[in-house]
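Only one protein chain is missing from this complex, and each of the others stays in its spot.
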Amino acid sequence: MADKKVKNVFVEGPITPEKIANSIAHHQVKTNIGAHDIFLGQVRADVIEGKTVQAIDYSAYEEMANKVFHEIRESAFDKFDLTCMHIYHSKGLVKTGEICLFVFTSSAHRKEAMEACRYLVEEIKAKVPIFGKEVFEDASFQWKVNQ
Amino acid sequence: MADKKVKNVFVEGPITPEKIANSIAHHQVKTNIGAHDIFLGQVRADVIEGKTVQAIDYSAYEEMANKVFHEIRESAFDKFDLTCMHIYHSKGLVKTGEICLFVFTSSAHRKEAMEACRYLVEEIKAKVPIFGKEVFEDASFQWKVNQ
Amino acid sequence: MILKLNYFGQIAQMLHKEEEVLDLPVTTIRELKSYYAEKLQTIPFSVAVNQQLAGETDQLNENDEVALLPPFAGG
Partner (left out) sequence: MILKLNYFGQIAQMLHKEEEVLDLPVTTIRELKSYYAEKLQTIPFSVAVNQQLAGETDQLNENDEVALLPPFAGG
């Protein structure tokens, strides 16, 4: 079910639990699915030199990012026997405790769904031009860098 | 945050997307979490000798199953640096497309959450005394066996 | 030896009951398994004693809660 059209992965602000529930519910008609794996990235209240992160302000080179997301999706469909795959990433402000990344893989069997999900998360972290400003309580900030 | 009390893991009937959303929402106050991994088992409409599965009727040796779930939880807390862990499994009838297993791990970092989730799913499939009757459209059935 | 027996899934279906108390001529899990092997024909099963999986050479005790467990299907 690889889809050739480049989709918009970005969501303004946090990804809500309701959006995740709706996405799960939409898959209940696909009765060839036996396993879903969902990865959620949540903004952490890290303490850096005595100051606590309040939010991350995400920006991206959106047009390129959506193309890279598309390439990552296509390569995952090639590597793994998946029924469905969905990726959403926040742009703009996401507060601590809120969700900024939602990766959703579905397959007949658990192994494929789990391996694909992990692959996608690593690829996204490494390859997509998304930038994050960690904003502290006193409105100072620092630029986040993925490990 | 290992919990010594044996919890009841069983839910009557399918696990709803709303339950999953609520569970995610409850973790938004835990701002030391950076990554969640969620595994969902969904009942597949397998075709076996020309007959299509309509539902799985789950039963369990419940008291022992809850103890085994507890042991699996404790061992996962020992092995992985987790903030939270939740497991729910259906009993009774779960129709195709509905969710019968919900495993939810949370950690500061993605690696721990993902490895723990995978560990839990494998342990659950191998060790918990849960039984499933695959019911076909003509009301005949066969007993499911985990691979 | 008096044992409280619990049957599950396909085994309960085949034996037409979920539990019974029996006085059985067995003292180990191996003996119990061979006692049931013929009743259960081709159904593979494991045995739990007092809600713990038991090994072949484990001893049984009077009034133990014994469960006959067909293959697991959780998830």
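Per-chain numbering from 1; labels A, B and C assigned in written order.
Throughout what follows, contacts are C-beta pairs under 8 Å (C-beta built on N, C-alpha and C of every residue); 3 or more make two chains touch, one makes a residue touch a chain.
Just so you know, these numbers come straight off a predicted model, no measurement behind them.
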Touching the missing chain are A
Just to verify: which one of A:Val11, A:Cys100, A:Ala113 or A:Val135 makes contact with the chain not shown? A:Cys100
Since one chain has been left out of the picture, which residues of chain A touch it in the full complex? 41, 56, 58-61, 63-65, 67, 89, 100-101, 121, 124-133, 143-146
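The criterion applied here is as follows: only the chains that are shown with their structure count from here on.
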Two or more other chains touching the same residue: where does that happen in chain B? 41, 121
Out of chain C, which residues touch more than one other chain, so two or more? 75
